[in-house]
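The structure under discussion appears below in the form of structure tokens.
Every protein chain except one is present and positioned as in the full complex.
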Amino acid sequence: MAEAPKSRNFIGQAWLVILLALLYGGALATVHTALSARIAENKRNETYSVIPILVEGADQSMTAEVSVEGQNGKELTVYRVLDSGGHHRGWVLPAAGQGFADQIEILIGLDAEVSTIAGLYVLGQKETPGLGDYITGEGFRNRFRGKPTDRPLVVVKSDPKANNEILALTGATISSESVSGIVNRALANLKGPIRQLAPGGGEEQDEASSPADRQGETGP
Amino acid sequence: MTRGEPTALERFINGILPENPVYRQLLGMCPVLAVTNGMKPAMTMAGATAFVLILANIMISLMRGLLKPHLRILVFTLTIATFVTIADRLLAAYMYEMSKQLGPYVPLIIVNCLIISRCEICASKQDVRVAVADGVGMSLGFALALASIATVREILGSGTWLGLPVMPGFWPNWGIMVLPPGAFLTLGLLLGMVEWVNQARAKKAGKRE
Amino acid sequence: METLTGLVLIFISAALINNFVLHYFVGVCPFLGVSRKIGTAFGMGCAVTFVISIAALLSWTLTYFILRPGAPLPSWVWAVAGGNPATTVDLSVLSYIVYIFVIASSVQFVEMYVRKFFPALYKSFGVYLPLITTNCAILFACLEIMKHLQDPMRLWGLHEALALAIGGGVGFTIAISLMAGIREDMDICDVPKPLKGAGIALIVAGIMAMAFMGFTGVQNGVETALSSLLR
Partner (left out) sequence: MLTVVTVVLAAVVLAVLAVGMGYVLGWANRKFHVAVDPKVEALLGAMPGANCGGCGYVGCSEYAEALARGEAGVTLCAPGGVSTAEQLADIMGIEVDQACPYRAVLHCSAYEHQRLQRREYFGERTCGAANLVGGTQGCAYGCLGFGDCELVCDYDAIEMVDGLCIIDYEKCVGCGACVRACPRNIISMIPFKADRMLVVVCANKDNAREVKEVCEVGCSGCALCARKGPELFSMDGGLPIIDYEAYTPDHPDLEIAREKCPKKTLVFMGKPAEPESF
């Protein structure tokens, strides 16, 4: 019996909900527009602030974002790193993968020729405190510095002999292997495509000029 | 209605200890367990929850005359979700590190039973003054509970409190305390302690009679 | 075959290694509340798995087409409005409100549907459905999916979203059923009075969480095994 009146009363019953939906939607979008620039900058800074650690002599204000299609067909953003003089110093690529406990997110620094690893930084991890979380320490990260990119890295438990061997952290072999595995996969996927964006030539000029433009755009 | 609704002062005091949302009502367990591995994230969480709870209480209390019984839960949820989003964005803009550490637990405030139950019990029935008092009281109670658990976990697990070292150098950090099992164990034991004190007091009061 | 390995890893990670209840603490309320009898607990677990899959399906669709930065719908509106193609309209700020809305509505819809057309099924598991609306596990799954759709580096497809959702639901079922089994046996134990109820349940959960920590690292073995198997 209540069918017909119910459907006619629908707006009458739900006007408050619809009004609130409009109001809240508008309010949220306003908050978003007010804060999004700041949040984006926070996110950007997270990567940019560690670029000088990853590639020696880099000037973070001169870093350019480059879109690259990896071997697996997915588009990725990598960073072309320049020094303050505008000379190409290397590359920074983000990578992530399953660690011992949870996702590990890292940044890998490469030299300009993509032949050796220039540095490593761990952005996020939840490895075991007191064991696996030492992957964030400088001691472990430096073990990657200067390693070649042409051969996959191998984790060993005693002193490394070959130059592609990485000494594992005591009691955290799996965490160490996870990190080197992430590095290996990222390099296998991106090494080729990045090399094709050869440093030098006209392309670099375009890229070199873009940071200034982008800075202007994202500024508040 | 045989009983009058509690006054603002009663609501305020109730929230802190007699009706403590965590220890007495077992509401909002998810953040209580997840973000208490240190004092800083715990306090940020308490702040975010307080922000949402107080503002949602005010908002609901202001429109309590317009609420239709069968749509009220929907309105509560919409209001809470909006304020949670605002809190989340504010954290991301001004406390980025913290926001990253808290991760999904800030949006999960939406499904914290504590807030919806306060909207239902208090804000949808009483005026703004009482609703604010209730929100502040409950938030303080929630903060107190988070602080107690975080204190135990951070001191035992990392040897620090609010990031400041408090344990002697030879203290072996109990790694388990900052891991998930530590959260369950600490809360279980603290709950038992609170219950023990309560029972002891009830027994005493009973004897005095 | 890399996709399959990826899916299996997502599933195992959500179900065991990073168990929703024992690692992420989402869904603790029903985990403590509805774990007195194994039958009830298992029913609750199945209902959660079902709803979590539906929620994942809906939230992936909405996020992919409307809510993520650079999604088709807002981009189209932006283009129609004649905006500058270099900037994008970002509606991700609406995500939370939309998710909770979608979860609540779909739970209610499924409940009504099952009650009307499958009364027998409703008797056995329909009663759990409303309880799920406020279950953080569902919203958590939506948030995880959102996280992977906002980051162009890890843009998830629907199959990956579903693997996460079903894995999470299965993990929840495993945890709550184990808990119910332990609590049934614990009924005949002499627990100190202050710890009765929630106190001892939390301590048991703590010990279970420790046991589940033993799964960390399993994924490496699984990955090796799968890749040699599929080769």
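Letters A, B and C name the chains as they come in the text, with residue numbers starting at 1 for each one.
Going forward, a residue touches a chain if its C-beta (ideal position, glycine included) is under 8 Å from a C-beta of that chain, and two chains touch if they have at least 3 such contacts.
Just so it is clear, the structure is predicted and the values come from calculations on it, not from any experiment.
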Next item on the list: Could you tell me which shown chains are touched by the chain that is not displayed?
Entry: A, B, C
Check: Which of C:I38, C:V89 or C:L155 sits in contact with the chain that's absent?
Finding: C:V89
Next item on the list: Check each of B:G65, B:P172 or B:G206 against the chain that is not shown and name the one that touches it.
Entry: B:G206
Margin query: Among C:V98, C:A141 or C:I200, exactly one should touch the missing chain; which is it?
Written below: C:V98
Next item on the list: Spell out, residue by residue, where the missing chain touches subunit A.
Entry: 3, 6-7, 10, 14, 17-18, 21-26, 28-30, 32-33
Next item on the list: Name, in rising order, the residues on subunit C that touch the hidden chain in the full complex.
Entry: 29-30, 33-34, 36, 40, 44, 66, 74, 77-78, 81, 83, 87, 89-91, 93-94, 97-98, 101-102, 105, 108-109, 112-113, 115-117, 127-134, 187-190, 193, 196
Check: Can you name the residues of subunit B that touch the chain not displayed here?
Finding: 1-3, 5, 25-27, 69-70, 73, 113, 116-117, 120-121, 125, 202, 206
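We adopt the following convention: only the chains that are shown with their structure count from here on.
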Item checked: Innermost chain by mean C-alpha position -> C
Note to self: Can you compute the centre-to-centre distance for subunit A and subunit C, using the mean CA position of each chain? Integer Å is fine.
What the structure shows: 26
Note to self: At least two partner chains per residue is the criterion; list those residues in subunit A.
What the structure shows: 24, 28, 31-32, 128
Next item on the list: Pull out every residue in subunit C that's touching 2 or more other chains.
Entry: 93-94, 97
Next item on the list: Quick one: which bits of subunit C touch subunit B in the complex? Just the residue numbers, please.
Entry: 22-29, 32, 93-97, 100-101, 104, 134-136, 139-140, 143-144, 147, 192-195, 198-203, 205-207, 209-210, 213
Checklist line | subunit C residues touching subunit A - in the complex, by the definition given at the top | finding: 2, 9, 13, 17-18, 90-91, 93-94, 97, 152-155, 216-217, 219-220
Check: Of all residues in subunit B, which touch subunit A in the complex?
Finding: 63, 66-68, 71, 74-75, 78-79, 82, 85-86, 89-90, 92-94, 96, 100, 157-158, 173, 175, 178-179
